[in-house]
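With one protein chain removed, the remaining protein chains of the complex are shown where they sit.
Lettered A, B and C in written order, each chain numbered from 1.
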């Protein structure tokens, strides 16, 4: 257990993952926020932009150049894709650990990354070094990592849902389907027409059916679990929630197995994965504001189609909470430190 | 074309399908509302319960017993399941045509119906006579029908989505999946905790994964289209919309075919099915308040998984609008009479 | 009654008031849409931007310069403030009538306008000529007008609410308060952070308490009604609705009068103002999608504080619907032509 507080920097503190990191770290007993950068908002008090933080965060946004991030123990990147890869090497060289909440280090195959993110990668060697920060799979390597690629929101919900099935080898891996639904905060705090209230409220739609950036990230993870190439279809949808992802997963059973026991056993020691009793339907609000993933397992009409329901808060277990969980693991803290948050219901 | 107005009765006018019938029929040029019954609200002016109808509906709810429904040309049942089957024979005997918006006449196999609806059926012979009111399949028999079983909301969206694939025989019929999302009005205007605003707003969940009453109704339809027994999984979800159903359908291609052309050809002459351009993602709000079904066809990553997106307004094409469409067909009116409603967007 | 259709042009068809004009005019029996301009979207089919219009609007957005608006009978400006005043004179000179849905011609006092809108006015003489298009006050002059200043959304709800009180002279005009709440579509279809779903859903706030552009417009109207300068406080709020304004108005009675009768008498012949029975609370959804204003009158605890509740759909009676109502009046059509829309409830 650390006795002194960790010095923490956040690069890009004006988006939703940034403010969520602030919400969590402001009351984390072993964290000391020392710098929050924003090129556009330098000089503005953080709590003037986010009044919810009044009384908890006294910092002012600073320009990245003058933020003295080198003096931090750990720096979180809550930036658009393509930023962290520019600045990570220098920080690592100074002994600062880095947790990237964007996608710069998530995909091991560089050509795949470059295709989906439409830019050349600045540091392929660091991609090799980076640890994919899904603790339920990679806890041991996270402990020793200098650089964490924090998973995407959809990838967290989908991979945790499929994991026990694929590890156990009980389904047809050539035909996996994830029908996923996300709240609107998943699109970020960007001024865009399609996520305006008057556009996305009282409305439901699929998007990116032809291809979404989380598809190669999830496929990579599923391939690893299945130890081979899976066939995977991913259909994301936008639903009028602020927070929450609900992934409905479909797979075809190839063996008869007690699925409920399989899932309960796999996640028995996982603090942040909760397997619900048989027959349950997890609600997104049951994890609102918390780092929990809740999962239910179904096999309707005793057929061979398995249906897995997996819910997370996209900004917590799907982003900032998982990043803090990774930080706790990296620094030898109790994994749930600062994350004992009872979900906000109603 | 009718020259005089049709005399219309509505049994059970206090639920959402009832008030939606009133919205449509109040300005239908060939309709004359003569009776709206409600056992509980007899004596109350309809517009006192639904102020949106002030100036359009002058009727008072009347007790069913004294409502003189025999004098109507057509009676709509917007009642809970199990009511219409008690009263239909008497009306038919008097020459009144009946359109049931509940489920009493939808399922041809009586034991199946009795299992899912948990009551004995009062008139199996009328089930045999009843025509399933999906005009895109049954238009010709609807013209001559005395009794229409108006389809359920999910069944309408799902069947219209799968229809071209199954008629053309281009998919594996043993593994069809419908991941469907409904707005909360689909649960009806009933005082229940789980559909309270504070329970279902900012929340998303699956329900009835083990089995939903629309499963046998859809299976019956898909079996008919496929001319054989299909394997079908149906997972409904509740999403915080007032109106709207979005069905995301998955099937495995068994033949290479131009899906876009297939769908456009099948629905070329259907006024209320709109096949969107390739690559589209229909939004539920694009049909809000209208009788339209909009469909988009995808085959992601050129794999063999076909993804169909189908949206309707559950209260219109999924209930009252389709009922009016059926009425128009039965009485020789232009099929779109009273249904030329531009969707309300935003 | 016109026998041929009116040729109609819309300048600025990509915002919410523009698409709402299209929704109404597409099925207006005496309207023929001939041009819809958009500088940014020229060449795009209107229905590609707004799929709700598929099958109803075949037009393509055209560049204003090449849109041949001179050939129209009437041109609607659904543009940002400051555009209509640049183009109106030329159209009027060609015999085209103009209805401006923005604020360019609403305020008679030019220095006041220039202060609140922060630009010099391009044609003060046309402001003098323009008729403020609130039919309940100005119907007779609207009939003869060439140029209509269509009222703002808040001003419509507030003025219709106060009108009978001020005309009758029964309240203290030095202390009038309007506490108004608007749905988010009132902010327009502009990419801005504060109206994102994740910002404005599940949230309520006041804004512009120090001063809102609708304040001088309302004050001008109230002064006219009171035949003198009133004291008026206006506090707008943003509430998570797509559509709807609810104005709660407060005034101090100076005379004892039967308020219910006063309101019923004043609006007895107004097709689009509906005075509810005593003790009612109008809901915004009771006018959703319609041109109706519904008003209820209260005097709580028999004290001297009068409370008026006034609701409209901000995009219909508060914008496009009122514009069509004005067009109907200007061209001698039945005032409600194309506006017989039953509100969408639920």
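By our rule, a residue touches a chain if its C-beta (ideal position, glycine included) is under 8 Å from a C-beta of that chain, and two chains touch if they have at least 3 such contacts.
What you see is a predicted model; the values in this text were computed from it and never measured.
Taking every chain of the complex into account, the chain not shown here touches A, B, C.
Only one of A:177, A:196, A:242 or A:297 touches the chain withheld from this view, namely A:242. In the complete complex, the residue from A:9, A:133, A:282 or A:300 that touches the missing chain is A:282.
The residue touching the chain not shown here, chosen from C:92, C:177 or C:262, is C:177. Touch with the hidden chain on the side of subunit A covers residues 16, 19, 23, 26-27, 50-56, 185, 189, 201-202, 242-243, 274, 276, 280, 282-283, 285-290, 294, 315, 340, 342-346.
Where subunit C meets the omitted chain, the residues involved are 175, 177, 179, 181, 183, 198-199, 202-207, 209-211, 231, 233-235, 237, 239-244, 246, 248, 250, 252, 279, 281-285, 288, 298, 300-301, 303, 305, 307, 309, 311, 346.
Although one chain is not drawn, its touching partners on subunit B can still be listed: residues 16, 183-185, 187, 189-193, 195-202, 240, 242.
Convention: only the chains that are shown with their structure count from here on.
If each chain is drawn as a node and touching chains are joined, the picture has every node linked to every other. Taking each chain's centre as the average of its CA atoms, subunit A and subunit C sit 45 Å apart. Averaging C-alpha coordinates per chain places the centre of subunit A 39 Å away from that of subunit B. With centres defined as mean CA coordinates, subunit C is found 36 Å away from subunit B.
Shown for subunit B are the residues that touch two or more other chains, namely 202, 242-243, 282-283, 285, 288, 346.
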